[in-house]
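Read through the structure below, which is laid out as structure tokens, and then see the notes.
With one protein chain removed, the remaining protein chains of the complex are shown where they sit.
Here the chain labels run A and B in written order, and each chain numbers its own residues starting at 1.
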Amino acid sequence: MEAGTQVAAAPGTHVLGARRRRWGEGAIKAALLLAAAISVLTTVLIVVALVKESVPFFREVGGAFFTGDEWSPLFNDPEFGVRPLVIGTLLVTGIAVLVAVPVGLGSAIYLSEYASPRTRRIVKPILEVLVGVPTIVFGFFALTFITPTILQDLLHLDVQVFNALSAGLIMGFMIVPTIASISEDAMSAVPQGLREGAYGMGATRRQVSTRVVFPAAISGIVASIVLGISRGIGETMIVLIAAGLAPSNGLNPVDPHATITGFMAATAKGDNPAGTIGYQSIFALGLTLFVLTLVMNMIAIRFVRKYRQVYE
Amino acid sequence: MIRLNGRAVTDPERAQEHERAVPGIDLGETVAETHPAGARTVTSREAVFKLEDVTVSYGGKPAVAEVSMDIYRNAITAIIGPSGCGKSTLIRCLNRMNDLIPSATVDGRVLYHEQDIYDEQVDPVEVRKRIGMVFQKPNPFPKSIYDNIAFGPRILGMDGNMDEIVENALHGAALWDEVKDRLDANAFGMSGGQQQRLCIARALAVNPDVILMDEPCSALDPISTGKIEDLMLELKEGYSIVIVTHNMQQAARVSDLTAFLIVKLDAEERHRQGRLVEYDATETIFTNPSDQRTEDYVTGKVG
Partner (left out) sequence: MSSAAEAAAAGAVRTSFKSGRSTRIWELAFKGCLASCILVSLLVLVVLLEQIVNDGIGSLSLGFLTDTPSRIDPASSGIGPALTGTLWLMLVCTVFIIPVGVATAVYLEEYADSDRWFNRVIEVNIQNLAAVPSIVYGVLGLAFLVRGPLSMGHVLLAGGLTLGLLVLPVLIVAGREAIRAVPPSIREGSMALGATRWQTVWKQVLPASLPGIATGAILSLSRAIGETAPLIVIGAAAFATSSPTGIFDDVTALPIQIFSWISDPQPEFKSLAAAGIIVLMVILLAMNAVAIWLRNRYERKW
């Protein structure tokens, strides 16, 4: 067939058909929307689940939840003061943050300001591996290596088998990739022009990193730390395995501590038929945890939005 | 001067009437005197498209305003003008591709064989089955050459032997000899000019009535451009072609009729809009235009 010759059009083809296909397309769009709504449904169900069982719990326990300083649900005269659990959570997470912030930020500054592309290509996957390690593995490592070998043998600390210190230390390394990658993102977003202006004045790389780039990226850096804290608060296995289950109001890291997450898991493992205060305590703790992490995440997102806005 | 739609073919703003010229009747000696026979032959054919006061707006701001013109069968109609005058916007009206942009609205009527394609009842999918489009940057699908061409017929449920359909389409685009031995090869392996001819073949495979081309050669080298221009001249035997081009020489080489658009500030002097200035036989536009602005553009003084 030569170029240009057209097969004769069938009669009536010029008539434009009506919108008969619309209903099929509409149905597909509705089905897809339904699938997307599952994520909304999940959030709704989480809130419903947490609140539904917490209401009877709070009705019975009341304000003692916040003011009491003992958490002993299994005793004959059970106490439900959440304070020791919060202290445990904050202690472990605090230690973790003390480790993760310098290590994470140091790594981020190195990757952003000092590393050659080849180094970055090698180091970034290593951080990715750290992210991929299941937390149960970290917990095992803390219990079987950090506590006996590092803390007891190497540092001669008087720690117990379960202690907040080893849990906090290893949790720190679990959080390092979060802080490192988000901070490094924030630092990379700082325009090259700012650096060049400083270098042009004779600043050293150290000065540019610490006095120009770091402050410019501060929103993203703060966001990364807040997100890291949030991850630490929500982490279960490391503390369950390494920090023990003894609620404590003290702040001594060498002692065992129980966290909100740890106790939730432990209670769920036990025998708690629906309707009992023990069962309900899981949800009350879950609600506390959910609110805490939600607030932290919202703060972090605010900071992320701030640093993105400045440069985009 | 041709009376192509019942009024002087200059800025419609100045016209009063909206009479539509009956092709072949109003065009008497005037035509024979000033234009070669070719033009009269063209405008005596059926009008495939009739645009009536077409205005396309993005977010309420008109990008091209009040265009009225007819597009004739088996002719190549070129749309030229400086950048920003809305040529692409206008051509995309003809197959309702502007529907894909959420903020776009079209006012006025676009009649395809006397039916308004923007009518409520009309399915844009049906429109696009009959009016094919070739884009500025060749956009073959990430599939084999065969599957690229077969995609259209398959989804439209066309009957017939698929191998035949593909072969005919490739012949139609003057590409068959070059690719007949490698129909399974990935389309991305072809050169730019070949990819664009593939896109033309792809459009031909669904048996359209009209082929729209939006600056089809602007991403190609001169030799490929020449091949496609030759192809266009062959294709107009069987199809009606509308081409947007920023290359005036190309319009002069291939088209039968040329429409010239400019960019003007709107009435409030706030936004820039495209407007049709002159629409006439190509030879007239380039040798003896009626409007000074047309003359300035085609002689290279402006734009």
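Here is the rule we go by: contacts are C-beta pairs under 8 Å (C-beta built on N, C-alpha and C of every residue); 3 or more make two chains touch, one makes a residue touch a chain.
Owing to the predicted nature of the structure, the values given are computational and were not obtained by experimental measurement.
Taking every chain of the complex into account, the absent chain touches A, B. The omitted chain makes contact with just one of the residues A:A64, A:V123 or A:V254: A:V123. Annotation: of A:A35, A:L74 or A:M201, A:A35 touches the absent chain (contact as defined above). Residues of subunit B in touch with the missing chain: 95, 97, 100, 102, 125-126, 128-129, 132-133, 135, 137, 139-142, 151-152, 155-156, 199, 202-203, 206. Residues 21, 24-25, 28-29, 31-33, 35-40, 42-43, 45-46, 49-50, 52-53, 102-107, 109-111, 114, 123, 126-127, 129-130, 132-141, 143-145, 170, 173, 176, 204-206, 209, 227, 230, 233-237, 240-241, 261, 264-265, 268-269, 274, 282-283, 286, 289-290, 293-294, 297, 301 are the ones on subunit A that touch the missing chain.
We take it that only the chains that are shown with their structure count from here on.
Centres computed as Cα averages put subunit A at a distance of 55 Å from subunit B.
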